[in-house]
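A short worksheet on the structure shown next.
All protein chains but one are shown at their positions in the complex.
This part shows chain A:
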Amino acid sequence: MGTSVQVTPLSGVYGESPLCYLLAVDGFRFLLDCGWSDLCDPSQLEPLAKVAPTIDAVLLSHPDMMHLGALPYAMKHLGLSAPVYATEPVFRLGLLTMYDHFLSRWQVSDFDLFTLDDVDSAFQNVVRLKYSQNHLLRDKGEGIVIAPHVAGHLLGGTVWKITKDGEDVIYAVDFNHRKETHLNGTVLTSFVRPAVLITDAYNALNNQGYKRKQDQNFVDALLKVLASGGSVLLPVDTAGRVLELLLILDEYWGQRNLKYPIHFLTNVSTSTIDFVKSFLEWMNDSISKEFEQNRDNPFLLKNVSLIINKEELEKLGDAPKVVLASMASLEVGFSHDIFVEMANDTKNLVLFTEKGQFGTLARMLQVDPPPKAVKVTVSKRIPLVGDELKAYEEEQERIKKEESLKASLIKEEELKASHGLNAKASDPMAIDGSSSRKSSNAGSHFGANVDILIDGFVPPSTSVAPMFPFFENTAEWDDFGEVINPDDYMMKQEEMDYSMMHGSGDGLDGKIDEGSARLLLDSTPSKVVSNEMTVQVRCSLAYMDFEGRSDGRSVKSVIAHVAPLKLVLVHGSAEATEHLKMHCAKNSDLHVYAPQVEETIDVTSDLCAYKVQLSEKLMSNIISKKLGEHEIAWLDAEVGKEDEKLILLPPSSPPPPINFKQFLENKGWQVEFAGGALRCGEYITVRKIGDSIQKGGAGSQQLVIEGPLCEDYYKIRELLYSQFYLL
């Protein structure tokens, strides 16, 4: 039987909530993306929380919040512990996106859903793959092969192909078939007839204009504002679509020799561009070709300045400028702050290049007509002073005490255990939820840190000999004195050589920009002060689609081309999903599914299959004929023991029409379509009757070749036959 496949959306269906789906292939549970909106609302993740511990592998497709935002939180709090698979750019840029997001949040709130350490540890589990790399899963997933393929949209963006027993499940969301300035179009169309295709309906109702014209409009809009003395704010993501915008702007500025400054402002902008510079092989062919031939790296960005804090921007004053700042949703981050400053001036322009996430400030501003005023919260992190500082310090002191108390209790527990006591010792403290969580921490400290029992503690009655924990440090002696370990005294040559290289430890910490590091390392106690205010929106607002997703028409034709046996639609407004569903259901013979959140659908293919071995004897008798890319033969055989055995009688049956017209033309015939028939030469017609939209199943066609008796007739017939395998 075929491979069993089930899909359960955990979020991101019938709407624009973040993407997160559960795919089970023969019981192996993949989590497809792990997104979170910029609002970071843990309640969004409830469906994920239920299944997180059972996940066997996570596949990430794009380096932005909507596709991987919840990963650190899920790893930390929801018990997600599976290995994560992603391409190198998705890993790097995703990491930077999360850093940026955390820093933006942390500066304006007591953000505690995850920390930078959580981000680091979540991304440490990532297995990095190359495009088209077939990765074999092991153990539980034995026999499953996963491979990332080019998706377009974002750098490193991935269409995942999951193969088991020759059946493909393809997960392709947010793909872009168009070639862009920095990215290749998706290779999705090269997959033909997969068992299941999971794709999104996000853009099913949108259609785009020509890219060149769109780019021109975009630049024109900017220049108009700049020329009239205004500034432009482009709220962007950290390391995704912004790369495309930067390239367009940098190139245009270079060509026109424009002097208006362009600033790219995120917490991690310099690192982002540094890494992007070394990802040329992931970009489009003309960029890698340009580099191979002339060693030009477009991401040197001669006309863009990379800045990582707002002070630098403020130094520049009010001169007209273009600022690309994160985050695209305007919820928090630099874009939020700059918006508040710029909104009041009619000369300015805030240009959205992507549709705002649902429920965010950006979305509010994108409605038509735009609101006259919006309420925003302006927050700032300031150092503590005076009483507050004192209170904070006292609090810290208290916490520290509690910690040490707990630690000692746990140590006590462990001591008891090490003394072979009954583990069920009735210790009221053991019930304390926190102590069990802490035990792992304390365990590692144990032994190094010898702080001891505290007074006022009653030893449990069950303990045999409550004793001060004393460990004798026994040194071994032999005839020559104390036995030493020579290794302790060795000069570590290697280590010295590598000291420079290993300097950065595991390397992850090192990658945050210095400015941001300063923010973090700055351990002065601080607090967040916020005040609500209303901002008059006087500046002009505009939206241009630079999302880099295939539009509705292309999505439809891509689906028709790929022609999956089963299609699962996710992510997209209810109307868009319904529209695409209706469209696909009427156009072809495929089965279309559009599940609701937490609705499990079974898309196991009804394909029956078994494997047989072809005996050498059989194969040597087979006369196969080349047919396009395939070779085809009629097979008659008898089933033998264990391996297929026995005779083969040749012939009986025929196959497929290729583009016969073109073929004839190549052979030098006058061919034209007239009245539904193909006229070849003067007399002969070839027509196709029966269902021209070939249905699956009994897909036999009727071809009629008609004409008077003449030489041409037989020539045409011969050519027609040559296109078929006559059996």
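The criterion applied here is as follows: a contact is a pair of C-beta atoms (placed from the backbone, for glycine too) under 8 Å apart; a residue touches a chain by one contact, two chains touch by 3 or more; residues count from 1.
Here is the rule we use: contacts and distances are computed from a predicted model.
Peer 1: Please identify the absent chain by the protein name in its UniProt record; candidates are "DNA topoisomerase 2-associated protein pat1", "Pyrroline-5-carboxylate reductase", "Septin 9b" or "Metallo-beta-lactamase domain-containing protein".
Peer 2: "Metallo-beta-lactamase domain-containing protein"
Peer 1: Based on the whole complex, identify which of A:Lys130, A:Arg256 or A:Lys380 touches the chain you can't see.
Peer 2: Spelled out, the listed residue whose C-beta touches the missing chain is A:Lys130.
Peer 1: With the missing chain put back, one of A:Lys50, A:Arg193, A:Arg256 or A:Arg398 would touch it. Which one?
Peer 2: If we include the chain that is not displayed, A:Arg193 is the one touching it.
Peer 1: One chain isn't shown here. Among A:Val378, A:Ala542 or A:Ile705, which residue touches it?
Peer 2: A:Ile705
Peer 1: Per the definition of touch given earlier, which of A:Ala147, A:Ile308 or A:Val603 contacts the omitted chain?
Peer 2: A:Ala147
Peer 1: Check each of A:Ala227, A:Ile382, A:Ile484 or A:Leu614 against the chain that is not shown and name the one that touches it.
Peer 2: A:Leu614
Peer 1: Mind listing the chain A residues that contact the chain we can't see here?
Peer 2: Counting only chain A, the missing chain is touched by 88, 129-134, 147, 166, 192-193, 274, 277-281, 288-289, 291-293, 295, 297, 493-494, 497-498, 500-504, 507, 510-511, 563, 565, 607-614, 616, 619-620, 622, 624, 627-641, 644, 651-657, 689, 694, 696-709, 713, 717, 720-721, 724, 726-727.
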